[in-house]
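The complex appears here without one of its protein chains, the remainder shown in place.
This part shows chain A:
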Amino acid sequence: MNSPRTPGLAASRLDTTTLVDNFSDLHAPLDPHEAAVAADRCYFCHDAPCVTACPTDIDIPLFIRQISTGQPEASARTILEQNILGGMCARVCPTETLCEEACVRMTAEHKPVEIGRLQRYATDAVMRANSHPFTRAAETGKTVAVVGAGPAGLACAHRLAMHGHTVSLFDAKPKPGGLNEYGIAAYKSTEDFAAREVDWLMQIGGITLHTGRKLGEDFTLNELQTDFDAVFLGIGLGAVNALTCDGNDKGGVADAVSFIEDLRQAADLSKLTIGRDVVVIGGGMTAVDAAVQAKLLGAENVTISYRRTQAEMPASRYEQDLATAKGVRILSETMPKAIHGNGTATEIELEYTTSENGKLKGTGETLRLRADQVFRAIGQTFAAFDGPDLDHGKIAVTGAGRTSAKGVWAGGDCTKGEDLTVVAVADGRDAAEDIHATLMGTAQ
């Protein structure tokens, strides 16, 4: 067996038990008594600020009260009515910047009601029972193509199916789920939750899933516009920002999202190779996830290099603390200058930065870190294609996701707004309501 100190890229740096433990639930599920105590802390606020803070407007005080009164399944229904991926959101939402940040208990005592964990408690009850609380309305005879089976597409497809429309759901990948399946950190979506949630969601009926079918290659938008009554695009961000520094093409340099995707799809984590010295370039959630998971796989030294100050990192303070607690070093105000090594990376050269009138520039001072693996996590971008008009590089939308193309809606990461699972769900749901109203002739 290898160890964290084995040089270069190596698999099995940690024993299987440690690996399994490292990638188990970040937050253990609440047991019924813990849930009752946690739920009791909710004040049942008037016009609750947490609801306003939730992009899907879940009636949080109500679902928590339903937990208090001993009905987690009824509570889950309250959640799922607004957010059909309430189970995943309970696991991945940065609640510290959403509902829990708005909780009045933050003002009172800096300890919010544990809304995320309570949401998981409720939705787990439904998942465990494998009961689907919604039924499909009578068929309308209308057909809708939904492209992209990520959170946006899934939420849209479910809501459309519920209203009785017939949905064809296309995705380029072999599995549905989008980043829930391929991107979210492994310790947030354990026990194949993403796949189980999709299976559960499909119980509504009326949705036919077509995987391995890519818009632009296997079919065109025009064909969809002709063959279906409406089209929804939830195709996420297909491209990553390029890193422009010397040695960027050396072995051991990769996109963080690919690393995470490999990790998420690995049947056996002990077969996955990881460097001894890993450097992640970036400062967002992806950078943190890549760094933390590299550490959990057994890398000896993991460093996040971020070009601005730590306070400016897009990753929340909570995520930053998670990273440092797991032993990741955050090196702010540094940017990559060159990656050295004979064919494969052995070192990274970073330059310190400073900001002048908001403009970032190098100070000339550099430092070198050992690096046998470098992950780029400097942002994803929309992979433009011949389709509707764009705005700031993403699909331009007005209202509930209406694009410039006739009968085409869009939502999620491929449109403006925060790139979060919960935002994608809200977009998909709202577009579905607008599509429904349009198809049934009730739209304003």
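Rule of thumb we're sticking to: a residue touches a chain if its C-beta (ideal position, glycine included) is under 8 Å from a C-beta of that chain, and two chains touch if they have at least 3 such contacts; residues count from 1.
Keep in mind that, in the parts below, contacts and distances are computed from a predicted model.
UniProt records the chain missing from this view under the protein name "dihydrouracil dehydrogenase (NAD(+))", selected from "dihydrouracil dehydrogenase (NAD(+))", "4Fe-4S binding protein", "ABC transporter permease" or "CdiI immunity protein domain-containing protein".
The chain that is not drawn here is touched, among residues A:Thr107, A:Thr208, A:Asn222 or A:Thr354, by A:Thr107.
Of A:Met1, A:Val20, A:Val37 or A:Ala137, it is A:Val37 that touches the chain left out of the display. Taking the whole complex into account, chain A touches the unshown chain at residues 33, 36-37, 40, 43-49, 104-105, 107-108.
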